[in-house]
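Mind having a look at this structure? Questions to follow.
Shown here: the complex without one of its protein chains, the others still in place.
So, chain A:
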Amino acid sequence: MKEIKCECGHVNPVGTVLCEACGRPIEGNQHLDGNNEKRLLNMRYDGTARRSQTYNKSIIDKIWSFFSSVKVGVWLIVLALVASMVGTIFPQEVYIPANAPSRDPAVYYEDQYGIFGLIFYQLGFHNLYTSWWYLVIIALIGISLVICSLDRFVPLFKALRHQKAQKHISFLSRQRLYSETDVASNEEIETVKNNLKKQRYNIKEENGHILAEKGRFSRWGPYVNHIGLIIILVAAILRVTPFFYMEEYVWVREGQKPIVIPGTDGQYYIENKDFILETHSKDDKRFEAAIAEEGMIPSNFQTDIVIYQTSDKTVPGADAELDPILEGSVRMNDPAKFDKYTVYQSGYQLNEFTSMTFRIHETADTEEAALDTFTVDLTAPEAEYNLDSGFRVVVDKYYPDYYLDSNGIPASETNFPRNPAYVFLIYPPNSDTAEVSFVGIGRNIDATGENIYKLGIEDFEMHDVSGLTVKYDRSLPLFGIGAAIFMIGVIQGMYWQHRRIWIHPSENGILMAGHTNKNWFGIKKDIEKVIKGTNIKMVEDQQELDEK
């Protein structure tokens, strides 16, 4: 492999654009940074040799060049951006409303949104963000990030570390900020040097050539932020594994015996002592208008829970022995934690029936005097109730959440006792022929119209149900670290700039050039301050002149 020797004697690696030592443009390599016939030098990466621009033979070279191109990177970003937008046109599958006529995505999208919904569904946009091709785009961005960063960081780091103060005239005169001062005294140069120091520039001198530099560390900002992004991508991949992430949803009823928490290998149980829903007071003067407009506004969702751990003493096969380990409340925005798990208040269902007590009376009796009563425990309904008075009641049908389906046939919408209804067979004392009675909330239907006995609801108890999410997510610290590193990197790269000013002694005066990676206004201000009180000429912005 041929190395390139510059006129100044320095030997540069293949692919160098600007001599590492004196900055002279290397003949034949200018096309690499698009420097052809341009007046100004392209200073990106200080004209160092980058692998991607230099080698293009083997397949690996080609892949490397492909992924290190910012153009490719931007295309990937744009692709992810457009795909993300399309995914929001209709709701994602998880956001299909609970009360939709059909929650089956195959039906829902076409039903709701017609032909576009059907297309949306068939192209898989209803689960876009976990679809393989979306993840492939994200993964490609990750690969691109790693390769482009390595491609640039290494040579740039070396070049800036070894840079010389003495640069060739052709390097200075082709910088964007440049001036020639024909006469400059030593005192004036001294003043400039002092002013530069006052502005916190680091000064490097070689044979009267000066390089003043500040904010070099900001050049590493992009690489730092890319590392942060890579950590976030890694965290997202790890999160797919059960070691890092577990999530379960559990409905817990008030007053129910502790139930095992799914996802904890039977180790933990949970009990719902009380579910509390509070609303903002109507009487609060401040909010009167808003509440009048919108109706009651909830102020608190809370579940008072007890978490139990199964005791070591538990005999296999027998009921678990439980030790309470946590008693507390879970509120929206205020989850509870135990062991590695976090419990979130996620949903609720008010007023499920716990038990119902029925009274048997004679249909003809207007007083409805009870002949006997019985109680159906809805957490454990029995098939048959034998009463002391000799009545026998058989539960023929039970609809926990009664409604009439589209064919007018009784059915249960859910398995939860939200609106219980029954078909009872009532056997009077010493009788083998039953009367059929349909009883529900606000309903009491006598199928034949000839029943001698009738059932009435004497009493009932209700409870609330709390929906809790139980989960652990061990990837969180990794996401946190990634995000923090990203922020450090962006701030480092954006809020500071790498500014350099070169001073090159000429016959009686000096040549001065300046370069910054961003914020040209800022470096011009710096230079104005630096030359104050001297006759040194202000640099001219050659790019501006170019445009005119």
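To be clear about the criterion, a residue touches a chain if its C-beta (ideal position, glycine included) is under 8 Å from a C-beta of that chain, and two chains touch if they have at least 3 such contacts; residues count from 1.
Just so we're on the same page, contacts and distances are computed from a predicted model.
According to UniProt, the chain absent from the figure is "C-type cytochrome biogenesis protein CcsB", selected among "Electron transfer flavoprotein subunit alpha/FixB family protein", "C-type cytochrome biogenesis protein CcsB", "Elongation factor 4" or "Aminomethyltransferase". Touching the chain that is not shown, out of A:Gly266, A:Pro298, A:Pro324 or A:Pro477: A:Pro298 (per the contact rule at the top). Across A:Asp104, A:Asp182 or A:Asp284, the single residue that touches the chain missing here is A:Asp284.
As for the chain not pictured, it touches chain A at residues 34, 42, 44, 70, 73-74, 77-78, 80-81, 84-85, 87-89, 91-92, 94-95, 97, 99, 112-114, 128-129, 247, 280, 284, 286-287, 289-291, 293-294, 297-301, 331-335, 342, 344, 346, 469, 471, 476, 479, 483, 486-487, 490-491, 494-495, 518-521, 541, 543-544, 547.
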